[in-house]
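Please see the structure below; I have some questions.
A single protein chain has been omitted; all remaining protein chains appear in their positions.
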Amino acid sequence: MADLLFAAGALVLLICGAGLAALWRGEGDIDRMLAFQLLGSGAIAVLLLIAPAMSEPALLDAALLTALLAALAACAYRAALGGRTPPAPDAPERQP
Amino acid sequence: MSLVFDALAGLLVAGAALAAVTAAAPRAAVIAFMGYGVLLGLAWARLAAPDVALTEIAIGSGISGIVLLRAAAGLPAVPPAANRALAAAISVAVALGLAALVLALPEPAPSRAADAAAALPATGLGNPVTGVLLAFRALDTLLEKIVLLLALVGVWALARDPLWRGRPEPLFAGAAPAPSAFLARVLVPIGVLVGAYLLWAGADAPGGAFQSGATLAAMGLLALMAGLAPLPRADDRRLRLVLLAGPFGLLAAGFLGWATAGAFLAFPPGFEKPVIKIVEIAITASIALTLILVVLGPPAGEERP
Amino acid sequence: MSLLLDAVTLLLVSAGVLFFAAGTLGLLRLPDPLTRIHALTKADNVGLALIVLGLLPQAGSVMAGVKMIAVWALAQIASGAVSQVLAEAATLEAQIEATAREKRP
């Protein structure tokens, strides 16, 4: 069973790696952040998969922490852009 | 099969690192560096070092991102400076030299694992890494606390003279937009719970003061980003008290050791675990606050009364 | 019985990995950032849910099972909120770029 779980983990890593490599050459940093989020989800999945394979329950805590902090990165990215809020794209222009 | 996994993880870490150092734009480099932090966490998990994995995830992909993304904002893309072919040759030489050293490591490997395992029951702890950090090598931890304080003094020293008592620059210029504020409101309570759990579990399972402090710092920064809490003033006495609680708590425990156990930083026999736990709580609070303050940067604005 | 549980794990984890692949494919094929955000969050969460479901029989203790479900729940909440944050950031960046383009000539 452990071998199968490692194989599944390797597959998830491979998928994330392929996504990363392809998105990396994309034009915008938003795409790169998406690649980072994909990697975060992949890392959560991998940690969950190898925790039973290595009989190390503490890796579940690591998965929990990864889920928590991948989201923090998105917020940090937004914060670095500055404080302006864009108007909703479909909202009618407010008349003075 | 696990070796295939390890080889893949190793290559991905190196690939992310390469992307970080070759990216032309600063922000792209920082995003690659954050990805490298997540992958490095996986490597630590596979090296049977869950304590280090937790630290790396919390710091490498979490609060590092806040500092570096902030630094990258507005920096222009700078073309590589030096002779790239020469630099590549030197770097390959460094990597090959280290690889050769690694392959020549002595067999059997030298280890203090047996000593740590033998001495652990005396501390009442179940996690050998926490045992090393707070009992066997407590002097290192004490010095590390002082280094953290020095880093904070260094950051604060960069404040302009009339402003140094005030508050740092906000992480969000103006109010945080609704989605970010929502994210913070949802994540901060969960994250504080996770941080407290890591401290509580750290005595007997992977976790402890460093992991907990880093997680709490990340959540504090998220709360500050969303404006859920006011930015701290550098001259706030309570703040300084918490900053000093860790190093001085450990120091006090050290002198207590002289009185009760006959050596500096020896814990009173019979009471090892409670004393270590109390010191660990103080250290966690200091680490969390120090990390928050070094990320926020020097005081920059005085609030007019 | 344990063979049956292992078969369930294998089936669900494989399906989860498949969803990860589908999400990545969507990330690569869809035309603009907003649709790519959509592809990422949807597929990732289903993939993660299937993997968690599949691993539950392998959890050594009740606590481990509860933690796995907690990880999945947190990932659900976080990924929904993250997609909002990134979508807003994408809109703002498009605006900044448009303003810059207007000023240039």
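Going by the order they are written in, the chains are A, B and C; count residues from 1 in each one.
The definition used in the following text is that a residue touches a chain if its C-beta (ideal position, glycine included) is under 8 Å from a C-beta of that chain, and two chains touch if they have at least 3 such contacts.
As a working rule, contacts and distances are computed from a predicted model.
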Worksheet item: Just by its UniProt name, which of "Sugar ABC transporter ATP-binding protein", "Na+/H+ antiporter subunit C", "ABC transmembrane type-1 domain-containing protein" or "NADH-quinone oxidoreductase subunit J" is the chain not shown in this complex?
Response: "Na+/H+ antiporter subunit C"
Worksheet item: So which of the visible chains would the left-out chain be touching?
Response: B
Worksheet, complete the sentence: By the document's definition of touch, the residue of B:Leu68, B:Ala201, B:Ala253 or B:Val279 touching the omitted chain is B:Leu68
Discussion item. Need a quick check: the contact residues on chain B for the chain that isn't drawn.
Written reply: 2-3, 6-7, 9-11, 13-14, 17-18, 20-22, 26, 29-30, 33, 36, 40, 43-44, 46-49, 51-52, 55-56, 59-60, 63-64, 67-68, 70-72, 74-76, 78-82, 84, 87-88, 90-92, 94-96, 98-99, 102-103, 105, 109-114, 116-118, 128-129, 131-133, 136-137, 140-141, 144, 147-148, 151-152, 154-155, 158, 210, 214, 287, 290-291, 294-295, 297-298
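In this text, only the chains that are shown with their structure count from here on.
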Discussion item. Taking the mean of the CA coordinates per chain, how far is chain A from chain B in Å?
Written reply: 21
Item to complete: Between chain A and chain C, tell me the centre distance in angstrom, where each centre is the average of that chain's C-alpha atoms.
Response: 8
Discussion item. Using the touch definition from the top, which residues of chain C touch two or more other chains?
Written reply: 74, 78, 81-82, 85, 88
Item to complete: Name the residues of chain B that each touch 2 or more other chains.
Response: 177, 179-180, 183, 187, 190
Item to complete: Please give the residue numbers of chain A that touch chain C in the complex, ascending.
Response: 1, 4-5, 8, 11-12, 15-16, 18-19, 22-23, 28-31, 33-35, 37-38, 41-42, 44-45, 48-49, 51-52, 55, 57, 60-61, 63-64, 67-68, 70-71, 74-75, 77-78, 81, 84-86, 89
Item to complete: Quick one: which bits of chain A touch chain B in the complex? Just the residue numbers, please.
Response: 2-4, 6-7, 9-10, 13-14, 16-17, 20-21, 24, 29, 32-33, 35-36, 39-40, 43, 46-47, 50, 53-54, 56-59, 61-62, 64-66, 68-85
Worksheet item: Which residues of chain B touch chain A in the complex?
Response: 1-2, 4-5, 8-9, 12, 15-16, 19, 25, 27-28, 31-32, 34-35, 38-39, 41-42, 45-46, 48, 50, 53-54, 57-58, 61-63, 65-66, 69-70, 72-73, 171-180, 183-184, 187, 190-191, 194, 197-198, 201, 205-207, 211, 215, 218, 221-222, 225-226
